[in-house]
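After this line comes chain A, so read on.
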Amino acid sequence: MSSEWPDTLAAAPGQYAACGRGEEHGLGVHWEVLLGITGKDFTIIAASKAAMRGATVLKASDDKTRALNSHSLMAFSGEAGDTVQFAEFIQANIQLYSMRNSMELSPSATANFVRGELASALRSRRPYTVNLLLGGYDEIADKPTLYWIDYLASLAPVPYAAHGYAQYYCLSLLDKHHHPDIDFAQGMKILRMCSEELKRRLPIDFKGLMVKIITKDGIREEEYADDQNVAVP
Partner candidate 1 sequence: MVYSGMGPDYRVLVDKARKVSHTGYKRVYNEYPPTRILVQDVARVMQEATQSGGVRPYGVSLLIAGWDDGIEPEAEGKDQEEHDEEKKKISGKTGGILKGGPSLYQVDPSGSYFPWKATAIGKSATSAKTFLEKRYTEGLELEDAIHIALLTLKETIEGEMNGDTVEIGIVGPPEDRLLGFEGVEGAQGPRFRKLSPQEVEDYLTNL
Partner candidate 2 sequence: MIPPPDGGACVAMVGKDCVAIACDLRLGMQALTVSNNFPKIFSYGDVHLGLTGLATDVSTVSDLFRYKVNMYRLREERNISPQTMANLVSSSLYERRFGPYFVSPVIAGINQTSGKPFICGFDSIGCIDFAKDFIVSGTASDQLFGTCEGLWEPDLVSCACSGDMG
């Protein structure tokens, strides 16, 4: 009977602390950086540009995000193949909703839809191993939004978030410096602190960050210089 469970759950249920998740088995998965920060009127989504397979960097300008509609953006990391497949499946369905109904799904509805798909996949024959950040701007509440979703389909609305090892470096920085009403310049400043810390402490080169911003005007890519060296004490 237990063979019907998804591998991730059957392996050793004890290791999943709850309200949370366990270790992934895919190598290199943890090294991918996903970062999200909300502020007064914006959400920043940053993702590392390295596409890795084992010990090899295949690409240094990888885009780990997909726009779902004009006001929500999904960043993803996880097992190669699953990620883009799942993201584009979600993207297609959210766009289909927009076309059919001539209106866009709100960020919270989008997040719960994504969670539902991931959760039903989790207990299927082959689950998706994908971690997600869903940045958006809720035009009705006039507020930026950010949702943290992991491959077990745990969903949490958060003011700032990260996935992979980046969590251990960035969440403490964000705990200290983040406020709900920071302006865009302050948000970018905190992001800079995070990326410098990652460059300083992560043992691999993640090839810099691709940064996208969601505001009431939509999604845009932000120039993000990451060629200067960071001093390591």
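A quick word on the picks: all candidates are chains of the complex that A comes from, given by their letters.
Operating definition for what follows: a contact is a pair of C-beta atoms (placed from the backbone, for glycine too) under 8 Å apart; a residue touches a chain by one contact, two chains touch by 3 or more; residues count from 1.
All of these numbers come straight from a predicted model, not from anything done at the bench.
Only one option in 1 or 2 touches chain A in this complex, and it is number 2. Here chain A touches candidate 2 in the complex through residues 1-2, 4-5, 9, 13-22, 115-116, 119, 122-123, 148, 152-158, 161, 167-168, 171, going by the rule given at the top.
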